[in-house]
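Have a look at the structure below before the remarks.
One protein chain is absent from this view; the other protein chains keep their places.
So that you can tell them apart, the chains are marked A, B and C in the order they are listed, and the count of residues begins at 1 in each.
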């Protein structure tokens, strides 16, 4: 394909200071880098949910399916099943992917389709003006919980590990370079790559300073060690203060959904033959 | 209340040899025992999904909400929120609770409402005549997967631990007494009690012998040790052969949803006052 | 004898459905056209199941109130169906378990002697039936060879013992026509979709369409078809849309409860113009209702499901040939106009069995719109005269293909501009009009019976079978709109030309077709409705029509 401007002409409407700009930048660079590796941008498909995060579908000049709130993953999985040549990247929100459509997340991990998921985890509903999400800390005062939430957050990394994810990582929009490396690793990973991106929401939950003080790049860690990964994932529980490790936490090899599907599938393609065979048996 | 026959006159339509009879028996005994402890059967509410398991709502002569496929837990949580005096027990299926409505399961664990969930985990869709579920082993040949499934099962105990469940246990219909004790422990537990019951499906997935050979009662295990619980939960992965531990795997104390809700709630009950207050502010 | 009805009953687990099919094939071999109704509660073992096999010289699609033979594997079969017995009904029964008058066979003893398992009781009683009905052994043997998949020789032995234990009480003669396939409505839908170009079928099991999933999964063992059963119906429709975006023609199947969960994706299909076909098998509702019993009570839900306004295709075939034809057409039309489609069927059609004559020669061809050209100038939602934009799927060289559930501009980028919003709304109206005019040319209103009559039975879906017969015997016209959205109003009006009394026959309580017709200015004043989960029988409908006309 011919070199292409990876950003569309659509007017960008994220708030000044929003972490989504950083994710957009990381994705753009990743797609450009993939191009240099021979992965044509025509083969990239971006799937997004609904929320601030999802506007990525309008902004990145690649194929996209701007889907509905919470339902990115079945769309993305199916696109990959339909055509394994496509490189499928998903931008989901934490409300989107951890609340509205959490079931699909667990099943994406279980199935190991070769897609890459970025959860823009700003720990708040941005586009609907600031309600708590499953990763907001206990007591968070949002617009639906003015006296504070009554629920501890869950730990998405721990859930992903328990669900069979083969690539589990965390990024933060305060660490753009590391995020970009992690995204690239995720895309390269043959299987479901889960990346929880701690994304600063400038308007409703600005944790810039909080993250700035706590995040560190994970090193001296065996990504292939499941137990170690669980410990690393639990180091910070999204609630109490703790160091927040960034980078890849776990990586394993397992056949992908597409590989397994193609192994069980028949080959006859003539429709008339198949109809005749069935009717013959029913006569 | 007056002593009551705990079984209704409804015709029982489970298959001969079905593990559901064992669960019914355990529940009936539990309810009777609770009666002796002073928990009036009038206070028991049973919530069921849709599937063979769910027929429990027709058979047990207690208050019941025979709900829809996959949606037991929000109903049950709300009943408890509405009236913490009620003792809420949920009978769900594995298709029901691990596939159709998995999201609610994770949130039930996260919220820690004081309800008890029994998943009749026969690892197959019974009532729709034998398709794979999220806990069927890889390669399972069901009616929707005649060449075998392309997905490894997930481990519901591991997911529950990762989701913040405060009581995680496993039962088996081949071990009626232990099951009954576990159910009683679950009901006594102040918070969300999750019990995965390995239930024999006589018609579509008869694992009687399989379980008979592998199940054992867990002992010498610290139920308060999260790491130990994780190890115990992962001992068997619902796929490869391994010893299958039964009994309570994890137990922790955390405020329940109802407790936290009542702490944040206002007390004014006069409707006219509230309307007038609001309108006054808007004038 | 020109026609014959056989009821076979027993417990769930006795193999009543397959036994019914074998009986159906006996008739089929002898040149009869058959129809089988299967009645079963929602349980796996026990309870009471029965199948009514009816055979006739001509194509049929309904059962009668009375039967000529009863094959009783349990006492209920005799006790529950007393009202179906006429003077010459012959009862064949398992003497060890059933008290009745007729031909008693000691099934357990025969099975024991042949060392056959209990489930082979049905083969034995079928053997007895064949003898009683004067059917040659050769016919039975042929049918068993073709239709009994497992333990053929033992089944034949057991059947032979039944054959020998009974005595002939009448003689059902051969008609000489050749046998034809006998398929369920579900299979007809499946085959029609395959003919229409289906690439993928995605479903979560739900009666009465689960068997499409099972059928497709079996087909996929040899055929290059993607069949997937995901975590729930939300995933089902979203996967179908993902497949559709990526260039695969996908259909899904469910019933009302599952369709509820699909409605958000359905609306997304309408907005994003990514097509999908939903097979919606109606059953008795509301809610879980009676999952294994029939109803026609989701018409308006299908017509209006999903927020906002977008064109949709809703077809309601009534028998196997129509199911095959219109599943094919639904898939083609949905893709041609890039709209969601619904194949609205019901338990009676889905799980009924029908003699099937391939209607391929009569299926109209749908031309495909002109191809899209890839390139940097491509706009997924290009405005066009008929509202349909050229369709491409990724990857295409130098082409960005954006689909979007937000209001979008021609390139697929979200917009809140009021003019573009109005234009896109008009684009959808234009597609609706284009679809309607193509539907007009596809013979979407079936007119039958005595077309000279000034009384018409108006029906939709599976009751066409029973209406056709009642109309035939009573000399009435029958009018069946097969396409319900866009409703071919003009053709309906033409079909009702000269009609004085219009009787709408429906299997629901509120009169859903009647409501739809009223909206379009057609206001029949006679109504026959049944809403207890059971389909009309021929005689019942005749009585109700006579009452209505009285």
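Assume a residue touches a chain if its C-beta (ideal position, glycine included) is under 8 Å from a C-beta of that chain, and two chains touch if they have at least 3 such contacts.
For clarity, every value in this text was computed on a predicted model and none was experimentally measured.
In the complete complex, the residue from C:66, C:155, C:186 or C:263 that touches the missing chain is C:263. When you scan B:32, B:242 or B:275 for touch with the missing chain, the hit is B:275. Listed residues B:63, B:147 or B:208: the one in touch with the omitted chain is B:63. If you put the missing chain back, the residues of chain C touching it would be 41-42, 234, 255-257, 259-261, 263-264, 266-268, 270-272, 282, 284-293, 295, 297-298, 300-301, 303-310, 405-407, 416, 418-419, 421-422, 425-426, 428-429, 508-510, 515-516, 518-521, 523, 531-534.
As for the chain not pictured, it touches chain B at residues 1-2, 4, 8, 10, 40, 42-43, 45, 47, 50, 55, 57-58, 61-68, 71, 74-79, 81-83, 85-86, 101, 103-104, 107, 261, 264-269, 271, 274-275, 277-283. Contact between chain A and the absent chain runs through residues 13-16, 50, 52, 68-70, 99-102, 125-129, 131-132, 134, 143-147, 202-204.
Keep in mind that, in the parts below, only the chains that are shown with their structure count from here on.
For this pair, chain A with chain C, the centres built from the Cα atoms lie 41 Å apart. Chain C has residues 220-221, 231-232 in contact with two or more other chains.
Multi-chain contact residues of chain A, defined as those touching 2 or more other chains: 101, 103, 107, 261, 264.
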